[in-house]
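Let me begin by presenting the structure, written as structure tokens, before commenting on it.
With one protein chain held back, the other chains of the complex are shown just where they sit.
When the chains are written out, they are named A and B in that same order, and each has its own residue count from 1.
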Amino acid sequence: MDTTIENSNLKSEEYFINMGPQHPATHGVLRLLLTIDGEIIKKVEPDLGYIHRSIEKMSERDSYQQIVHLTDRMDYLSSHINNEAVCLTVENALQLEVPERVKVIRTIISELTRIASHCLWWGVMGMDVGALTSYFYGFRDREMINDIFEETCGARLTMNYNLPGGLMYDIHPNFVKRTKDFIAHFKTKLPEYDRLLTGNVIFQKRMKGVGILTKEDAISFGASGPVARGSGYSCDVRKHHPYSAYKNVSFTESLKTAGDSLARYEVRIQEMWESMSIIEQLIDNIPEGDYKVATKAVIKLPKGEFYQKVETARGELGVYIISTGTKNPYRIKFRSPGLSNLSLLNHIAVGGKIGDLVASMATLDLVIPDIDR
Amino acid sequence: MNTMNFTLSTSTTIYEWLLGILPEGWENTANIGTMIVIALIYLAIFAVAGLYLVLLERKVAAWFQLRLGPNRVGFWGLLQTMADALKLVSKELTGTIKADKFLYNLAPYFVIVTSLMALSVFPFTQEFQAFDINIGLFFLIAISSIGVIGILLGGWASNNKFALIGAMRSGVQTISYELSIGLSLVTMVLITGSLQLSEIIEVQKNGWLIVQGHIPAVIAFMIYMIAGTAETNRAPFDMVEAESELGAGFHTEYSGMKFAYFFLAEFINMFIIAAIATTVFFGGWLSPFGITESIPWLGVIWFIGKTFILVFLMMWFRWTFPRLRVDQLLTLEWKYLLPLNLLNIVLMAVIVWLNLTIQF
Partner (left out) sequence: MDLMKVNKTECMTNEALQNLISNWIPELTFTEEGSQYLNIIVKPEHLHQLMSQLKSNNDTSFDYLFCLSGVDWGKELGVVYHLESTTYRHTIVVKTQTTDRENPTIDSVCDIWKTAEFHEREVFDFFGITFNNHPNLKRLFLTDEWDGFPLRKDYVDEINMIIK
């Protein structure tokens, strides 16, 4: 967009504001060009590409084990789930059956990652709306999960614990006990967080009726994850296309119909409860067995096309591999949940105020490296 | 001068000391000299006090967030703001090319001068008051209104879109909430019958005004605290400087010492709001039930203590609540607080007329 005064078609009351790439409210490097009339927003145009690292092009010359390492830098808050997506695609293409132990451990760690991502989201949500203390409370609990991961996987953010065929190493002996301690601790904290933020009348007024997204719009814009579930569209990949150990656990999909920011917020809080319930069902009964299945050192997928969907903390991540039988993929495409969710920002923010834009964007839970890849 | 009978009336003390030094017939100069000396003393004390309020804010914030706060510079972090002040003084004073130079430089002075002027009328204890004017309360409200000009000037003269939006928002907010402050203070004046601050405290020797006025006084206090927090642009009313939105608001383009003026003025304003509340609602320097009546200089400790509790309350608000949107802020004032205030005045008038106040 040409933002010089002479070349744009500004009316006399409207003006441009740049919520630039470095900005406390856009989570990551996202540039938003706002056209505003007083306090009302007329148009929001995102400008992407500040953290584009051409992961898809790089993957065309990498082996499949190397591609797994690139994926956890996409949506770094659900890094384990990204790795799992690529591993599942490769395993399904090779028709490789992994042991039950691997499936259960992958599910438990995915759910812990989901809770960690939602903790960070909750902290940042409060900070965006103005309650600066919630940031510290959210991060405090996320630290406990990061410590569990550090002991087992060796890393706190980019895990690389999965590989096609299973896991890199077996879980640490302390893993089960520490996870159970964390669940017991977090169950007392989550109601406290609810009281602090959700019950606050100022918070409710900032979120209720703000950024409304109807179900038809959610489907048309390709929204997924809590954004779509807050509008009533049931799209949980763990329910409709189950993978790993999700067939063996019972949990309810959190759905709300209001479609405003408060509904999306409540869906995520509910998801945290559901994740804890899934972990509790699995943590005591991890089956014995191998932690991986041997694959060839050089993995070659058969000729064909393969698609796998998983549910990350943001929504539906899709991995689409077109293979010609060689050791590199011919084309790999990552269907990122963030790009579809970002495309509806203009739709829900127009007509509202700047404060509403900040609140709605916080409930969309965008991670920009996921969009830019 | 015998230290045991050291009178706390500072102005007379200084006046007489100056009269003693200067030759005969120079009374006017002694008068002016007194005022200058008092101004310098207050300036020194409150500049430093402002700095320590900043430290208190950081410590309180840290405790709410389950962490420690600054504790490296000096024992318990006590020298932290000194270090910050040194840093601010030594910073380069940047300025934009197209900014209106004169207004840009003038704006911070409006804000800091009005804050310091308001401090001069507070009674810290019996007779320890710089200026005891008979329109004390009115003077305070009038002075705080002048501070708005500084904010608007600062935003306009910066020649920056964000600063301008911030300044406009802030101006609107401050002007609206001054109404509530003024009206809730008028409610209390109905009991005291005088605007003079020392008179207000005299009346409270029969019980603090918040007790004397019971129901309408409690309502007036709550409205006053809400409006006072909004006056000083603190959370939950800090849309103006909402860091997560449009940069830093009206003081985006200021750096170094001028920024320090704005920053300090915010904290001193907070102190002033709390001090007014202490004087008008909670008895100023009086001790509860008159327990330390006989030691007058303890009044200072009571005054400072009560003020700091109210300052802590304001800080507590900041770190707990999310912030209101601008239109919600203004709706709160014009549709809810203002009618409530007016009804409250009527209620208080009825109670005073029927002699239903609680006196001790």
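Just so we're on the same page, contacts are C-beta pairs under 8 Å (C-beta built on N, C-alpha and C of every residue); 3 or more make two chains touch, one makes a residue touch a chain.
Note that the structure is predicted; figures quoted are calculated from it, not measured.
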item: Neighbouring shown chains of the undisplayed chain, as defined at the top; value: A
item: Listed residues A:E111, A:D356 or A:D372, member touching the removed chain; value: A:D372
item: Residue touching the undisplayed chain, where the options are A:G20, A:G209 or A:G222; value: A:G222
item: Positions on chain A where the hidden chain makes contact; value: 48-49, 52, 54, 56-57, 61, 92, 95, 217, 219-222, 224, 233, 235, 240-243, 303-309, 316, 318, 320, 322, 331, 333, 335, 339-340, 342-344, 347, 372
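The criterion applied here is as follows: only the chains that are shown with their structure count from here on.
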item: Residue numbers on chain B that touch chain A, as the complex places them; value: 61, 64-67, 161-162, 235-236, 238-239, 242-246, 318-328
item: Parts of chain A lying in touch with chain B, wherever the complex brings them together; value: 15, 17, 24-25, 39, 126-133, 135-137, 140, 196-197, 200, 202-203, 205-206, 353-356, 358
